[in-house]
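Missing here is one protein chain; the remaining ones are kept as they sit in the complex.
Chain nomenclature is as follows: A, B and C, assigned in order of appearance, with residue numbering initiated at 1 for each chain independently.
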Amino acid sequence: MTHGPGISGLILEEPLLWEKGKQGRTAFSMPDQDVPEATAKLPQELLGSGPEFPDLSEVDVVRHYTRLSGWNFGIDTGMYPLGSCTMKYNPKINEKMAATHGIVSSHPLLSDDLSQGSLQILFELQTFLAQITGMDAVSLQPAAGAQGEMAGMLIFAAYFRKKGEKRNKILIPDTAHGTNPASAALCGFKPVQIKSGDDGTLDVNLVSELMDEDTVGIMLTNPNTLGLFEESIREITAIVHAKGGLVYGDGANMNAVMGMVDFKRCGVDIMHLNLHKTFSTPHGGGGPGAGPICVVSELEDFLPIPRVVKHDESYQLKYDCLDSIGRLHAFFGNFAVLVRAYSYILSMGAQNLKKTSQLAVLNANYVKESLRDVLHLAYEKPCMHECVFSDLMQREYNISTLDMAKRLIDHGYHPPTIYFPLVVPGAIMIEPTETENKEDIDQFIAVFKDVVREAKDNGERLRQAPTRTKRRRLDETMAARKPCLIG
Amino acid sequence: MTHGPGISGLILEEPLLWEKGKQGRTAFSMPDQDVPEATAKLPQELLGSGPEFPDLSEVDVVRHYTRLSGWNFGIDTGMYPLGSCTMKYNPKINEKMAATHGIVSSHPLLSDDLSQGSLQILFELQTFLAQITGMDAVSLQPAAGAQGEMAGMLIFAAYFRKKGEKRNKILIPDTAHGTNPASAALCGFKPVQIKSGDDGTLDVNLVSELMDEDTVGIMLTNPNTLGLFEESIREITAIVHAKGGLVYGDGANMNAVMGMVDFKRCGVDIMHLNLHKTFSTPHGGGGPGAGPICVVSELEDFLPIPRVVKHDESYQLKYDCLDSIGRLHAFFGNFAVLVRAYSYILSMGAQNLKKTSQLAVLNANYVKESLRDVLHLAYEKPCMHECVFSDLMQREYNISTLDMAKRLIDHGYHPPTIYFPLVVPGAIMIEPTETENKEDIDQFIAVFKDVVREAKDNGERLRQAPTRTKRRRLDETMAARKPCLIG
Amino acid sequence: MRYLPHTDQEIHEMLAVTGHGSLEGLFAHIPEECSYHGDIDIPAPLSEWALSEHFHDIGRNNYTSAAKSILLGAGNYSHYIPAIVPSLIGRSEFLTAYTPYQPEMSQGTLQGIFEYQTLTARLLGMEVANASMYDGASALAEALLMALRIARKKNTIAISSAIHPHYREVVFSYLQAGSFKIIELPVSLDGRTDLSGLDDIDDLAAVAIQSPNFFGVIEDLETGSNLIHSADALFVSCFSEAFAYGLLRSPGASGADIVCGEGQSFGMSQSFGGPGLGMFACRTKHQRNIPGRVVGETVDMDGKRGYVLTLSTREQHIRREKATSNICSNQGICALTAAAYMASLGATGVRRVAALNYDKSEYLKAGLIKAGAKPLFDSPTFNEFSLTFANNFEPVRRRLLEKGIIAGIELGRFYKKYKDAYLFCVTETASKAVLDTVIEEVSS
Partner (left out) sequence: MRYLPHTDQEIHEMLAVTGHGSLEGLFAHIPEECSYHGDIDIPAPLSEWALSEHFHDIGRNNYTSAAKSILLGAGNYSHYIPAIVPSLIGRSEFLTAYTPYQPEMSQGTLQGIFEYQTLTARLLGMEVANASMYDGASALAEALLMALRIARKKNTIAISSAIHPHYREVVFSYLQAGSFKIIELPVSLDGRTDLSGLDDIDDLAAVAIQSPNFFGVIEDLETGSNLIHSADALFVSCFSEAFAYGLLRSPGASGADIVCGEGQSFGMSQSFGGPGLGMFACRTKHQRNIPGRVVGETVDMDGKRGYVLTLSTREQHIRREKATSNICSNQGICALTAAAYMASLGATGVRRVAALNYDKSEYLKAGLIKAGAKPLFDSPTFNEFSLTFANNFEPVRRRLLEKGIIAGIELGRFYKKYKDAYLFCVTETASKAVLDTVIEEVSS
C-alpha cells in the first residue's frame, strides 16, 4: 500500500473564545492615559454597555490561535491541488515586503506627493499586468475576482448606455464559475447559458446562434474551468464583436498561459485576474484577494476611479474620468495584496513567469496521463493547468467523488475541487500548480491509485473517511436547516 | 473521566532532509555575480568538493520545517510544568524588539562610539539585574547557566590564587543541579557532597562540619531544586565566610523570589541567573540561554572582560581589569537573548516582577495542596515555585513516574521534570509558573488525578502511553548502545 | 528559480509521460493568432536582497512619520496592534489555506470565523454576522441591496450625506445598473442626518446612516431608528470606526436592522487603505438574505461539535445568478485578525481603549477651540471632529507637516459647502505631546 504523508498525532482541543477567560484579564498593553478622562461628558443615551468580549490573558490568546492553527491545512503543510484555485506556494519574502514600514504605515488620504511610494507600486503593477495579459489599461481596485467581474459588467452597462443601446442579455457558458452569472445579474443582465460542447469547449455555432443585438456580449473563461483552452476564441470574439457586443474574459486561470497567450489578440475586451491565484498572494483561508481588471484602450475611460497615472516623474491620482463606472472600494483595493503580487512579479521576471505556466501545464498533463487508467477522464483533450476526472468508474462500487476526496485527507492531501464544474457529474478537478515537484506528484498519484483500489476492495473505509482529522464528516444539512451562526 | 486538551489529529510525516531533493534545485536567492569569477586562482589542493547537502526548492524547505514543527510542543501549545525550568510564557513583543534593525545589524567589533545602542542595553541590563538580586556588579557574558557557574568557579579560583591560598574542595548539596558539580570540577575543585536534611533543606551543622580551610566554599541553590527555600542560608553563609570561604548561589530559581529576597543580604557572594527561565526568553528547544553572574563589590574586579561601563553620558568597554578571569565568549555573550530579557524587565517594572514571583509561588502551592492526596509529597514544607512528589503511592500498582509522565502527554500536557532531584526516588517536580491561569491548572490537576486513578484501574494504559503522539516510547537504550549520530 | 522545483531531467521524464517533445509542445493546440509575441516586457528578476532594497527605497517615498502623529482618520485609522496578533494570524496554516471547502481540514479557520461572527454580533448588538465583506464601502452597498431584496417591490433608498463620501460613491457604483432610486439626506445644523423628510419619500425600502458619521458626529441612532421604522423602511446603520462601539451604544441596541462597516481599526495595518474588513450583521429573521459566506455550528459523525460553511444556497455556487451576492473570496484572514484583536482587548480593554480615543480627541478639540477654532457642529463626537479656523489654516498645517504632524484633512475635498473646515482624528496612538504641539502651533 502507498501512503501519503498523513499520519495521526497529538494536537490540542480548544474551546470557543468566550468559553475561556475571566473578567479583568487582558492581553492588551494599555497605552498611557496622558490626558484627562472625559467620557463623563458624553450624554448617557449615547453610551453603551460595551460589547461582551471575553477577557483573556496574552498566553490565553496565543494558545487559542496556536491550537486552532493546528487544525488547519495550508500550502505550507502540503499539496493542495484544489482545481481552479491555483494553490501555489506563497513566498515568505512577499509577506516581508508587504510589511515594509513605509508601506504598512501609509495613510490613503495623504496628498499624492506624500504617497509617491504607494502610487509607484500601483502604477508599476498596472503596467506589469497590462504587459502580462497583452491588454492596454488596468485598474487594481477590485478586491477579488468577483468584484473584478462586477467592474467588467458595469463597464459593459456603461458602454452600451453611452452608445445609447439597450441590451440586457449576456452569454455565459455552463462551465463558468458561479460568480460570472451572479456578477452579470447584479449589474442587471440576464445570463443566457451556453451549453459547452462535447469536448468541453464552446461551440462556435452555438455562440453565433445565441449572440444577437439584445445581448451585450459574452463572458468566458479561458483556459476554461475544465482546464481546457477555448481554441475557437478568435472566432467567438469575432462573432460577438460583429454583433456589436463585448467580450469579457475571466482570467482566473491565467497561471496556465503567462507569456504564452495574448488576450488582446484573442479578442478579449475586458478581463480580470486573480492575484491570489496566479500571482502567489496567500488566500488567507478565504481572502483577501485582488481582482484587477485589464481592458483594451477603447474601454480605458470606463475604468473605476481614481486611476493611477504618471506625469513626468511623479505619480498621481486621476479623478476626472467622466465615463468611469465610479468607485468600487473605499480606497485603492486590497493594497497590501497588490504589494505582494508586485513583489512576486519582480522576483520572477518574464522568463520565470513563462516557465511557471509551462510547468503548471506540464504538471497537470502529467497527472492527467498518470491517473486516466483509474479515473474516468472527462474530456479527451490536452489540458492546461488542471485536469478533470469523475467518479464514473467508481459508481459501481457505490463510491462517490466525496468519498475519495475525504480519503485523500487521511493521506495528508487537500482534496481536489469536487463537483465543479457542474457539467461533469461527480467532477474531480486537479490543479497541481507549478510549485509541486515530481516526487510529490508521483506520491500523490500513487496514493490516489490506492484510494481507487480501496474503492473496490474496502469501500466502507472511504465512506467513513476521514478518520485522522480532529472531526469526522460534518453534518452540513443540519447546519443549514437550523443555522447557528453565533455562539 | 477528565480530559486534558490532548486529542488525535492529522499531522504530516516528513523524511530526513537528504531523503528529499534533486540536484540543481535551490531555495536560495542567488545574489548577482557583479565581479569576475576568481576561484580558478585558488591552488587545487586547497579546494574541496563541497559538502553533500541536499538541493531543495523553497517550498520543500518550508514544508519540511512546518511539518517538523507539528511534532513539537511549546509553551504556546500548552502547559509545560517542567520543574526547575520555569517554562513561562515568552512574550512575542520581545522577539520583535530583538529584531529591531539597529540591533540585529550591529557588528560587535565597531568602536564604542558606533555601538552606543548595544552598549546601553548591556549597561542597563547589568544595572537592572543587580537591583533585582541585590548584588553589586554584573557580567552578562556567560552564555547559559552552566557557563555562569563556571565563571563563578573561576572567580573562586582566582580569588584564592590572589590571596595565595590553596584550597581545592567545594561543598555542593546532593540536590544541586548536575551542572554545579560539573562546573566546579571543570575549574579544578573537588566537589564534596552535602546530604540534604530530612526536610529537603541543608543542615547547618553538616555544613559547619564540612567547611574547612581546604574548602573554597559552598555552591548552593536557593530556592533549591526541591522548590524549598534554604531557611538557614544566613547561618550557612556566615559559617562559610567565617572559614574564609565564598558562597556561590545558583539563581536559576530566581522566579520564585523577585522583590522578595535580597541575595546579598543572604550572604551570597556570586550568583548566576538563567534569563531563559526567570526572564522569559524562549528556550528554543535547547537554547540559546544567558547566564549572567552577579557579584558583591569585593569580587567585581574578577568579572570577565570586557566590562561595560558608563562614563559621563557614554557607554564604554573596559578591558584593563588585572584580576579578571578573562574572556568567556567570543564577543558579549548571547546578546539577542539579553535584549529579550531587557525588554521583559522594561515591560514588567518592579511591581509586576514581584507579583510574578508571588503568583509563581501561589500556583505551585496550589498544585501541591491539590495533588497531595493522590501523590506522595516529598517534603512537608511550604514550597516556592515548584513542588516535588514521587511515585511512592503508585508503586504497588507497578506504575512508575515515567508511566504517569507519558500518560500526561496523551492528555496534552508536557510532563513535569521526572527523576530529578536524585534525592527523591521517582521524583515528579511540577513548576506551573505564574503565567498559567487557575482554570488551566485546575484542569491539569483533575487530569493528573485521573491518571493516578488509571494507575490503579488500568495500568497497562499508562505503560503503553503515549499513544497519541507520532512516535510511541523510544528505545533510548538502543540509541546509546549503538549510537547513530548522523544520517 | 527557487519557486520552480523542476530539474531539466524531471521535465524530460514528465514530458515523456505526457507525450510531448518540449514544454512548448504542451501549448501546441493554442491557435497561433492567440499566442503571445516576444517576451513579456517587465524588469529582469530581482534577488531577495535586491527586492528588499527596492522596497526599502519605495517605502521612503511615502510620508510616514511615526504613526502617532497622523491626526487623520476618515475611514482609515491608526491604532496600536499587539505583536501577538500578526504573529498568530500569520501562522501559515491560516495564511496559506484556501476558503474552507473541506471542513475536516479547516476547523481552525472555521472556528476562528465563527468566533469572529460572534464577537462582531456582540460588538454591534446584532443577532447574526457574516464571515466578512470586502470593506466598509462595499458592505454598505451590499446592505442596501439586501434591504431592497427584503423590501421586495420598493425600490428607493435614502442615504445620509454624512456617510463617508467614498462609501456613497461605492453605493452609487453598485446600484447604478439597477433601476433603483437613491436619495441623499441632508445634514442638519447639528451635524446629524436630517431625517425629517422621510415620510415624503415613496417606495422607501431602507435608510442608511453612519455613526459616528464622516464629520465625527455621533448620530442619534435610536431616534433615527424610530423615524425610519415609522416610515416603514429598514434601518441600515453603518460605521467606519469600529472602535466607537467599545464605548457607544451599539446600532443593534438602537434598533438597526442591518449593520455594516469597516473593521480595519481592529488589528489591520493602514497599508494605504487595504485590505480592510467589511463587517456585516443583521437580525436573525433576515439571515437567509445575508450576502457572502457564513460559518455555522454543527456536529460530526460522532456527534462532536464542529463548524462548516453554511447557508450556501444563498451563494453563487448553487443559485448562480440568483445568489444574494456575487462575493466569493472575502477578507478571511482580516476577519480572523479582527477576532484575535477583539479577543486581545477583551470587554475591559475595548472599553478602555475606546474611552482613551474619546478622551484624547476631546483634549485636542478643547485645546483647539481654546486656541480660536470653532467646531463645525456642536454635537458630541467620538475620535474625529470637524473644525473651522478664523484664519487660513493651511500655513499652520504646513508648519505642522514640517514637524512631522499631519493635522487633519480638508473637508472641502469632499463637501464644497464645508470648504474651510477640517476633519481631525485622534486615537490612542497620539501622545499628549503631539496634541500640545498642534494646539501651540494654532495658538501662535
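Simple rule for what comes next: contacts are C-beta pairs under 8 Å (C-beta built on N, C-alpha and C of every residue); 3 or more make two chains touch, one makes a residue touch a chain.
Only a predicted model underlies this, so the values are computations on that prediction, with no experimental measurement involved.
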Touching residue (missing chain; options B:V62, B:L171, B:C294 or B:V388): B:V62
Contact with the hidden chain (one of B:M30, B:A242 or B:V309): B:M30
Contacting the left-out chain in the complete assembly, out of B:L171, B:V261, B:L375 or B:M404: B:V261
Residue among B:E300, B:D391 or B:E434 touching the omitted chain: B:E434
Absent-chain interface as seen on chain C, which is shown: 48-49, 53, 66, 80, 82-83, 91, 429
Positions on chain A contacted by the hidden chain, ascending: 10, 22-32, 57-60, 62, 66, 91-93, 95-96
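Basically, only the chains that are shown with their structure count from here on.
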Between chain B and chain C, centroid-to-centroid distance (C-alpha), Å: 46
Centre-of-Cα separation between chain C and chain A, whole angstrom: 20
Chain centre separation (chain A, chain B; CA means) in Å: 47
Multi-partner residues of chain A (at least 2 other chains): 14, 25, 29, 58, 62, 66, 70-71, 73, 75-77, 89, 91, 93, 347, 409, 435-438, 466, 469-470
Where chain C touches two or more other chains, by residue: 3-5, 10, 48, 82, 84, 92, 105
